[in-house]
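Just one protein chain is left out here, and the rest sit where they should.
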Amino acid sequence: MENLFELFIAASLINNFVFTRYLGLCIFFGVTKKMETAIGMSITFTAVMVISAALSWLVYKAIMIPLNLTFLKIVIFIGIVAGFVQAADTIMRKVSPGLYYKLGIYLALITTNCIILAVPLINAGEGYSFIQSLSFGLGSGVGFALALIIMASIRERLELADIPKSFQGLPIAFIVTGLIALAFLGFSGLITL
Amino acid sequence: MEAIKKEETIRELIVSVSPHVKDEETVSRIMWSVNISLLPAFVMGAYFFGPKAVFVTALCIITSVLSEYLVQKALKKKVTISDGSAFLTGLLLGMNLPSSLWSIKPFTIHIPIIGSIVAIIITKQLFGGLGYNIFNPALIGRAFLLISFPKAMTIWTEPSAAFVALDAKTTATPLGILKEEGLNKLIEVFGDKLHLYSQLLLGHRAGSIGETSAIALLIGAAFLLYRRYITWHIPISFLGTAALLAWIFGGKDPHTGKLLFFAGDPIIHLLSGGMLLGAFFMATDYVTCPSVRRGQILFGIGCGALTMLIRLKGGYPEGVMFAILLMNCFAPLIDRKMRSKVFGFVKKKETGK
Amino acid sequence: MGLLTFQGGIHPPDKKELAKDSPILPAPVPQRVVIPLSQHTGAPCKPVVTIGQEIKKGQLIGEPTAFVSAPVHSSVAGKVVAIGEFPNAMGRMITSIVIENDGSEEWTSLKDNPDYMKLQPEELKEKIKNAGIVGLGGAAFPTAVKLSPPKEKPIDTVIINGAECEPYLTADYRLMIERPSEVIEGLRILMKVLGVNKGFIGIENNKPDAIERMKEAAAGDRNIEVCALEVKYPQGAEKMLIKAITGREVPPRGLPMDVATVVQNVGTAFAIYEAVRFGKPLIERVVTVTGEGIRRPSNLMVRIGTLISELINHCGGFVNGAGKVIAGGPMMGFALGTLDVPVTKGTSGILAIPEEGVIHAEDFKPCIRCGRCIDICPMGLMPSILSVLSEKGHYEDMKDYNLFDCFECGSCAYVCPSKRPIVQLIRLGKSLVKP
Amino acid sequence: MNNRSYWDLIKNGIFAENPIFRVALSLCPAVAVTSGVKNGFLMGIAVLFVQTMVNVTISVIRKFIHPRVRIPSYMFVIATWVTVTDLLMAAFARDVYKQMGLYIQLIVAFAIILSRAELFASKNRVVPSFFDGLGMGIGFLFALIVISFFRELLGKGSIWGFPIVEFKPLLIMILPTGGFFAVGLLMGLFNWIDIKFFGGTGASGGGH
Partner (left out) sequence: MKEMIKITMSLVVIFVTAGIIMASVFAKTAPIMAEAQKREKEEALKKLMPEAEKITEAGKWEPFHKHAEYYEGKKGNDTVGYIASTYGKGYSSYISILVAVDPDIKVRKISILSHGETPGLGDEIEQEYFKKRFEGKSLEQLEVVKTETTDKIQAISGATISSRAVTNGVREAVKLLKEKYQGGTKG
């Protein structure tokens, strides 16, 4: 139990995907220009993250290991994610068009994002149990959401700052991320995994 | 109307928008006053850590002001080094460094310089200069140095009175001892508890140049509060939260080393490390803290909580710096969510879209 | 001690001592008056006289064309010499009527009516309307309109605004010292018109003698209460005043009547009394001519239409290099581009401040987010953010920060250490986005 | 097509449409594996290999792929080549693989690869596609090498593991923080050059 909590904290804060694992950057920089998009993405992402973590765990343990197909994990995981996202897409469109209208666009973006793939891969690599995989997935999702929202609020303020021409846009965004990462180093050493 | 025209007595009427009178408070006045208010603490630092302390701080101030000047020239902006904010950044950075950095062998004199450059150029000017930066420049400067030069940045020299101490011997900071060897050891080092407190108050202990003397810092803080340059909101919520948590979770069973609830010693935690300097002079930086009072209280609580989290559970003896920087990340979010209450506004709170 | 007041506000040095002790004297009647046909909030009047026509003092020269408007009367007896566009204090060109004074000072029929209190509310209101009375406190809002609230908004309180929170100005103060009983009468009339039995007079505590006088004048009347207010700008802003005295908060964008209140300035009350008692139209008002730049600061009873330059000359002209002349108070008044503009019903003061006293708007710095402005904004807005948004051209976003609740009192710009022209930036925003 | 224009394809990949500095796609590896030149180089090579092979494969089978299942097929092709790369490195470059195996596997998610396949290979014949892939790959490689050069030199005082100075000038540069700084500053520098000398807008792209 405690271990699960630690796993969650570690995944969300200490080894935050963006700030210490350098993953999901494309989306991170892509959707944080506006708060709305950042929030939309956070929600969608966390959900997809947890579920695809669960799915891939099942497939991995139930099919790939027995059949000694682990070398196909890249293909299969991306297949799972893509398939799931597709399914979610259609279902959402049917069940709640309103929600789909809000979050549909992000679903499309997610498939080719590296975090979403990293989570199952790491789960497989670390040989986490099912529950562990879930809490790792959740932690990662929450951590990513946190990163997105902080970043969005900061970038909205940068809108109003007069930044030297050649640093406007991505360069300053990278530097901000660097500074946040520097701050997040404060969490390092809280937990040993 | 010609008749009247003749009797006109002034040539050029100045036309400008209301209001036509303004308070005499200016940015530079504020910044320089804060510089002044840090003087006592700095003098105590110089007193305990000797000339090195002065050199290190001076180096930071010079570099900061110089870099600000150069960047503003390079960007063809108005040069504003006279407003004292760059000076203040330099001063605070210097006061946050160990005096031991002034040493030829091993050569570490470049360290304060790098720190100041990072503080002014990367953290402040790249964002547009005074008023636009998201993070506290001085603290980023320090954090940058701590990570880049972990060894040099954790060499603390024994305080030795009376402005001397050219090469004093090194030792550990109270918090370091507290973390590594525990409370009893700390008390043992200082003799008895009362002596410990008095030394902490006076500032006769290892630590960063400007952080050690509690009294001096409190004098400066009182001045700022009196002149209304800072308000109580951040410092009090910061220190209050920290003290509370220190009391609840700070205690250890001397034998088993197990956590002992409600047995911590808040006073030690408040008086040691950068707690006071941080709470009164750095968390309160207008630019990098929320600007609505309610938000500031939340900000302070966050700082206090994170500080204690890092001090008690983290891998690092001191947490003030990281705590403030972490809360800097959240300041824009807090500002966004916590607006001031509009006059006559009833119920159904406004939610920032 | 428990002085009544509101959240926020500022304490600029009140330079009232300059003109405080000079009694209200009649200003010399000018050779020629320029009377704008739009001196009030609302629709301008249309002239009812023709060039060359001989007219008497107090005769109607412009009649209202809409509900929210007020008639205009001649302030001298003489001959109409011109009808055309003349600049007003805000520098706008306004259709005005120029009248050559023949010095006869002959009135249109004025008749004293001592038992006016017997009149019906409607009749009283009619008199006020015909006298062309508007708010003398600032907005020059047609008083009759204020006095005709819609059915669904019953009024239970009338407040006389004697705060005079703007520094320098002493017009209302002098009136309260010299004509307390008339002001009280004015209040009684207002109460009768609105069928209200609760009347207040709010006066800032830096005018103890005024408070005394009003108390004496109101003595024995249980329905009228004189309240001492904390000295703080903008204590006189009606929303603040209402909050201070009744504890009610006018909702954002709301009007006093939304909290069953009507606020009238001291001068207005006085004018109302004169109108109802003698049928005297609003052709003169008290104007404070003051400031370090004036040789003889004084309070004058001035005919509407008198040119400001004449008043200044009357007060001995400028001294120690006056650089800026302001119509109104230093916090909200307008800096004049020319002195050849007429005093109107809304002109509460004329202020001349020396060159060095003037801060130039150009050299302002970025906002350092010190939060002062947020602390003092009486409306509880976030001027810092509003000003930055406006500065960077994000006008639409300003609405998220309640742009239109700002009543431009200027307190924020007063305290800003970066000397940011916040009010200007806010006005810009208001002009560029629709509510 | 004459070799002149092949060269253009490559140049395009290195400068005009440099995947990282200008198009700003696949940013993760730019930070993740650039703490040392060696890693950066090998990552670059891996991407170069995958991109080229994918481009070639796709343009070979492009007629054969049904438009409606275009994207899935592309993903599949990419995944295949990534797997191959992954297996090869795991077998023959173990020490590096231990550090950056995860990122190698994540090449499959790099937007740049899919987008080139979609934008170029699916519309062009084999040879041009090959050179386009090559160009993109080299551009990517170039970016990674530049970044990792600075980071390793400052962070470890060495290049490709060979010590240049015996101390560590700026440790932070090999931590995540430093990575972001390096990329940010370099991007700013590139924009500045772009504005100053090529009169460009200096706006680097952004987003996945």
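We just call them A, B, C and D in the order they show up, numbering each chain from 1.
Here is the rule we use: a contact is a pair of C-beta atoms (placed from the backbone, for glycine too) under 8 Å apart; a residue touches a chain by one contact, two chains touch by 3 or more.
Note that this is a predicted model, so its numbers are computed, not measured.
J.: Please provide the labels of all shown chains that the missing chain touches.
T.: A, B, D
J.: Could you tell which one of D:V69, D:L119, D:I164 or D:I193 touches the chain left off the display?
T.: Going through D:V69, D:L119, D:I164 or D:I193 one by one, D:V69 is the residue touching the chain not shown.
J.: Given the full complex, what residues of subunit A touch the hidden partner chain?
T.: 14, 71-72, 75, 188-189, 192-193
J.: Since one chain has been left out of the picture, which residues of subunit D touch it in the full complex?
T.: With respect to the unshown chain, the touching residues of subunit D are 35, 61, 64-66, 68-69, 72-73, 76-77, 79-80, 83-84, 87-88, 90-92, 94, 98, 155-156, 168, 171, 174-175.
J.: If the hidden chain were put back, which residues of subunit B would touch it?
T.: Residues touching the hidden chain, for subunit B, are 150-151, 154-155, 172, 180, 315.
What we mean here is this: only the chains that are shown with their structure count from here on.
J.: Between subunit A and subunit B, what is the gap in Å from one C-alpha centre to the other?
T.: Those two chain centres are 34 Å apart.
J.: Could you work out how far the Cα centre of subunit A sits from that of subunit C, in whole Å?
T.: 61
J.: Roughly how far is subunit A from subunit D, going centre to centre by Cα mean, in whole Å?
T.: Those two chain centres are 22 Å apart.
J.: List, in ascending order, every residue of subunit A touching at least 2 other chains.
T.: Expected reply: 160, 164, 167, 172, 175, 179, 182, 185.
J.: Quick check: what residues of subunit B touch more than one other chain, meaning two or more?
T.: 122, 128-129, 132, 144, 147
J.: Sort out which chains touch which and give me every pair.
T.: Every pair of chains meeting the touch criterion: A-B, A-C, A-D, B-C, B-D.
J.: Any idea which subunit D residues touch subunit A in the complex?
T.: Residues in contact with subunit A: 24-28, 30-32, 72, 75-76, 79-80, 82-83, 86-87, 102, 105-106, 108-111, 114, 172, 175-181, 183-185, 187-189, 191-192, 194-195, 202-208.
J.: Can you tell me which positions in subunit C touch subunit B when the two form their complex?
T.: So the residues of subunit C touching subunit B come out as 7, 10, 12, 31-32, 167, 239, 243, 249-252, 254, 307, 309-310, 313, 317-318, 321-326, 328, 330-340, 351, 353, 355, 357-361, 365-372, 374-375, 377-382, 384, 400-402, 405, 408, 410-411, 413-419, 421, 423-424, 427.
J.: Which residues of subunit C touch subunit A in the complex?
T.: 388-389, 392, 394
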